[in-house]
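Missing here: one protein chain of the complex. Every other protein chain is in place.
And now, chain A:
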Amino acid sequence: MDSDLVLPGQPISLPRGPIPQLGPGTYTRDAQVRASLVGIPRNEGSTLTISRVRPHPPGPNSVVLGSITRLSPLQAMLSITVVDGVPLPSGEEFTGVIRTQDVRATEKDKVKIADCFRGGDVVRGVVISLGDARSYFVTTARNDLGVIFATSEAGATMEPVSWQEMRCPKTGKIERRKCAKPENL
């Protein structure tokens, strides 16, 4: 029963018992639960969803990856290319903004954007709101968020040495970045 494909608008028969919470891909109309996507309805915990891996626009709390495109004293612009682990088609990137107050959780007023990001850095962030007309607001104020990939002035891939410094393996020079904590530490 559960392995059957449903089409948009098709009623989903629910098992007896408590009505599950409705996740993406489902909706109710006139007290009838229906599908809104082509797929197989599944119960994930207490939520009923029809999941489909497809590129989708970021929403609040989406984890995004993107590269820094522009810096200003107040904010860094981010070109979002991956949303919740799903890459977007090329040419369909969303623009995000990291404001100074969203770079880190402490000493927010001492943040200098130039000491945290450089153009071309790949950054992991979390969307905090849909933002203004043009861009999504992104925060890096968490240990696991920040720059995950950066090249030095010499052109080599740098490695993080502390949460706000990265070292170039070629020249040994230290550059300042707001680094994300590597996952294996």
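Assume a contact is a pair of C-beta atoms (placed from the backbone, for glycine too) under 8 Å apart; a residue touches a chain by one contact, two chains touch by 3 or more; residues count from 1.
The rule is short, and it goes like this: contacts and distances are computed from a predicted model.
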Complex minus one chain; that chain's UniProt name from "RING-type E3 ubiquitin transferase", "pyridoxal kinase", "CCAAT-binding factor domain-containing protein" or "Ribosomal protein S5 domain 2-like protein" is "Ribosomal protein S5 domain 2-like protein"
Given A:18, A:45, A:73 or A:89, the residue that touches the chain left out of view is A:89
Logged for chain A, residues touching the omitted partner chain are 5, 7-10, 24-25, 27, 29, 34, 36-39, 52, 54-57, 89, 92-95, 130, 132-134
